[in-house]
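A single protein chain has been removed from this complex, and every other one stays in its place.
Just so it is clear, A, B and C label the chains in written order, and each chain counts residues from 1 on its own.
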Amino acid sequence: MKKIKFAIAGLGRIGKIHLENLQLMDEVEVVAATDTHADGRQYAEKKGIDRVFSSYEQMIKDSTIDAVVICSPTDTHADYVEIAAYAGVAVFCEKPLDLNLGRVLEVLKLVESKGIKLMLGFNRRFDQEFLKVKKLVAQGAIGNHHLVKITSRDPQAPPISYVVQSGGLFLDMTIHDFDMARFLVDKEVVEVYAKGAALINPELSRVGDIDSAVITLTYEDGTMAIIDNSREAAYGYDQRVEVFGSKGMVKADNNLNDTHQLYNSEGSHSALPLHFFLERYADAYKTEIRDFVYTLINNTDLPVDGNDGLQSLMIGLAAIKSIKENKPVKVSEINHNQEISLIIDESSI
Amino acid sequence: MKKIKFAIAGLGRIGKIHLENLQLMDEVEVVAATDTHADGRQYAEKKGIDRVFSSYEQMIKDSTIDAVVICSPTDTHADYVEIAAYAGVAVFCEKPLDLNLGRVLEVLKLVESKGIKLMLGFNRRFDQEFLKVKKLVAQGAIGNHHLVKITSRDPQAPPISYVVQSGGLFLDMTIHDFDMARFLVDKEVVEVYAKGAALINPELSRVGDIDSAVITLTYEDGTMAIIDNSREAAYGYDQRVEVFGSKGMVKADNNLNDTHQLYNSEGSHSALPLHFFLERYADAYKTEIRDFVYTLINNTDLPVDGNDGLQSLMIGLAAIKSIKENKPVKVSEINHNQEISLIIDESSI
Amino acid sequence: MKKIKFAIAGLGRIGKIHLENLQLMDEVEVVAATDTHADGRQYAEKKGIDRVFSSYEQMIKDSTIDAVVICSPTDTHADYVEIAAYAGVAVFCEKPLDLNLGRVLEVLKLVESKGIKLMLGFNRRFDQEFLKVKKLVAQGAIGNHHLVKITSRDPQAPPISYVVQSGGLFLDMTIHDFDMARFLVDKEVVEVYAKGAALINPELSRVGDIDSAVITLTYEDGTMAIIDNSREAAYGYDQRVEVFGSKGMVKADNNLNDTHQLYNSEGSHSALPLHFFLERYADAYKTEIRDFVYTLINNTDLPVDGNDGLQSLMIGLAAIKSIKENKPVKVSEINHNQEISLIIDESSI
Partner (left out) sequence: MKKIKFAIAGLGRIGKIHLENLQLMDEVEVVAATDTHADGRQYAEKKGIDRVFSSYEQMIKDSTIDAVVICSPTDTHADYVEIAAYAGVAVFCEKPLDLNLGRVLEVLKLVESKGIKLMLGFNRRFDQEFLKVKKLVAQGAIGNHHLVKITSRDPQAPPISYVVQSGGLFLDMTIHDFDMARFLVDKEVVEVYAKGAALINPELSRVGDIDSAVITLTYEDGTMAIIDNSREAAYGYDQRVEVFGSKGMVKADNNLNDTHQLYNSEGSHSALPLHFFLERYADAYKTEIRDFVYTLINNTDLPVDGNDGLQSLMIGLAAIKSIKENKPVKVSEINHNQEISLIIDESSI
């Protein structure tokens, strides 16, 4: 069997995970890597990659590869995808493609015209809990769906320095939930109402971001969704979903560190959820990259494509507009000129 | 010990429950009852009540009583409370006091001027699950509260004939959740955004009601709440709450019919929630009326008073306005002239 | 409808429960009561019983009753049942009938010859959790049963003064589990192996009792059962059962004080089991006495009869013999001359 030749761009936390998961597959050979930092390049060498570059362009030019995995900083994603598209190389790109809607549309247009495969890294779609829920919903186990509920809380708030360049809560965190909302019931979202506040760290208000939010989504068929977010849950990473319909309800709970139950005179005590996304989604990352590889081998449809990234971005931009104006916003109202700016002012709380 | 003398008005489903629970108490003597229907009066006689009337006014005039429990139809509540107030009799009244805000304000004014005790029948406040959650929140177990979540789903939708006189979903069903939202964190709600649709029974649209709803509340301190409602859950009565805060989260789950777990080759199977409010809140009804009796005996503050009824009604009216106009509404915007009308039109879905 | 006339003997903790539950039933009139203590008699009077006696014999002679509930001390049970049998009065008797096997056989013979109904107070048979398990087993939900597991732990050890007159752990506590073992699969037990020790309170060894035990039962069809007992569980009353069979397994867990779950940085925390038998079996006591009443009204078979008491006693005596001799004992080995004596010596631990 001829192996699929991979390159990898960016060997930070996520890049390392993808590299290790690729190297577990007999069908894959990782032949090239690039990182602008020396320690990323050293890591690649230690992992036995033959050709290690400091320039992405050079790597694409000088290597014979079938696919590239892009895990470099967000502001490089659009450019790197375009370079790969011109070279006819398939791309797995961490989300988001870009925070600017116009730029995203440009890139997707090029991807389409060049006919390359582009998969976006919405890792949660590959989590077995959510897959099970989606499958049961698709099989009709709950009849017609009426309501989707998503709880998504991080164990610890990022520093403000991160928030000011990430696009804020809705574009760096809730965007996963917007994708999940579309994924679970396989329907498009048409309207968004977002409410939020800086309840954990009031300092966030100064940079216009929030750390606590509640978002109501309406789908094309009248189904509703509720997302609740917090940047900091004292008990760890809280990732739950529930779908309610005419014949019942299905939900998925957190994965715990273990199943022990300790009973003493105070009550019964159980373990916390798995700490954060690296622990919770360890298997999902494995499945995600495998699915990408099999898509290349079998030339089948991508499980998550550029349009999925586009839709989630548009819902995110609608959420920003909604919270700023304190009113529901149609996703169709979002256009190229929507600027991504700091999202709240005093009056909106 | 001198017993508290009670009268009871209305011996339908709830009236019977209150009567039986009162008769379990050594501190109480139920001396009079009234019902406009003969079978209600027969039930009262069978239960050993000495004086049974067909007219409420006559009962209040001709009996020597300390308190009256009003379980008659909603449209009699305001008048009956007023008659009791003039007679100086304490009142336990099933909710709502009235669907008309102006009328509610009138009654509360009279109640205050006459100095009688008026307790409203928000039975869920006496449910041990919710009490436990409230107590933990009040004790600081979760730190500062950021988010309240309430799921409230009925096992079966009422007939349309009921809905057209009840005030609709927000005033006959969600009103319990509005009260619960205030109760759990002991804070006032200042803004409401409601979204809903007739997803179970599209016929409801013709009378302007909905059967599925998602409501976002904002409290005076920035805390948010989400309520989700459905008129019909295939798996029965679903009554869950969750409060999230800076130090953790506390939730209460449904009470199940039993704790059995059956494991076979298909999976594991457990019991359904207790069927409906009579089963789920059987103990809460008992505690509720006992608390009212002890309030009279000890002359202490009421656990739920007229203002609680007023606040929930105003939040309900704000929710109606919100869904009609598809925008968030401040509770302070609601005034005497707010008409309670059919709540949705096509464009709001 | 003619009401069933009841007398009650003994108004201690259990007597009060039976009296209150009888007085809730429209089909029953409690007309007489007896207690050797003045406060028991005062309680009866306060509860509105017309004829209150200090002598059981006199009560039976002077009252017109259909049935008597015997809740007096264990050493009166046999005599009181006999007196009722001679008077043709139906009996509900708290367990055990007697600790002496020969005496039990005498009483049962008289009961049979007089043709009165005699029900034994194995209250756990009326607990909805265990009833559900039994029902599923009987319906074939788990196929052929192979193993029964019963965990039964009390929240607090009784004083040694109690143990020396109760017959010890196997006859005052495990006897409920022996009955449960027979009840769940509706099969007779043929062999017993018991192992135990005084692990909580070593002082118990001096009076020959134990506080911790593991008992293996074998049924007539080869099915096995395991019972584990402790006199003192720090977390409260632990009452669980499990039945395993060819097609699956069914188990019932403890009823908790409430369903709350508190999550904080330490883990998740839930409520303790209901404290002790009065709380856990409150509903079972209600159902038990109702079932007895309906048996009398409809002249149907008793749900628990004298033979059930006999079988459990014989298993208990076999367990005592087993632990003393440290070997399995056939229930058929137990005969009239089996003395109930202190059960362990040093060498058996």
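Methods note: a residue touches a chain if its C-beta (ideal position, glycine included) is under 8 Å from a C-beta of that chain, and two chains touch if they have at least 3 such contacts.
Since the structure is predicted, the reported quantities are computational estimates derived from the model, not experimental observations.
Engineer: Name every displayed chain that the left-out chain is in contact with.
Structural biologist: A, B, C
Engineer: Among C:Ile226, C:Leu256, C:Ala282 or C:Ile297, exactly one should touch the missing chain; which is it?
Structural biologist: C:Ile226
Engineer: Can you tell me which of A:Thr34, A:Asn123 or A:Asn254 touches the chain that was removed from the display?
Structural biologist: For the chain that is not drawn, the touching residue is A:Asn254.
Engineer: Since one chain has been left out of the picture, which residues of chain B touch it in the full complex?
Structural biologist: With respect to the unshown chain, the touching residues of chain B are 233-235, 263-272.
Engineer: What residues on chain C make contact with the chain left out of this view?
Structural biologist: Residues in contact with the chain left out: 143-144, 146-147, 149, 153, 193, 195-197, 199-200, 212, 214, 216, 218, 222-224, 226, 228, 230, 232-235, 238, 244, 246-249, 326-328, 349.
Engineer: In the complete complex, the non-displayed chain touches which residues of chain A?
Structural biologist: 128-129, 132-133, 136, 141-142, 247-255, 257-265, 271
Rule of thumb we're sticking to: only the chains that are shown with their structure count from here on.
Engineer: So what angle, to the nearest 5 degrees, turns chain A so that its CA atoms land on those of chain B?
Structural biologist: Best-fit rotation on C-alpha atoms: 180 degrees.
Engineer: Which integer distance in Å separates the CA centroid of chain A from that of chain C?
Structural biologist: Computed from C-alpha means, the inter-chain centre distance equals 59 Å.
Engineer: Roughly how far is chain B from chain C, going centre to centre by Cα mean, in whole Å?
Structural biologist: Here the centre of chain C sits 42 Å away from the centre of chain B.
Engineer: Would you mind listing the residues of chain C that make contact with two or more other chains?
Structural biologist: In chain C, the residues touching two or more other chains are 263-265, 271.
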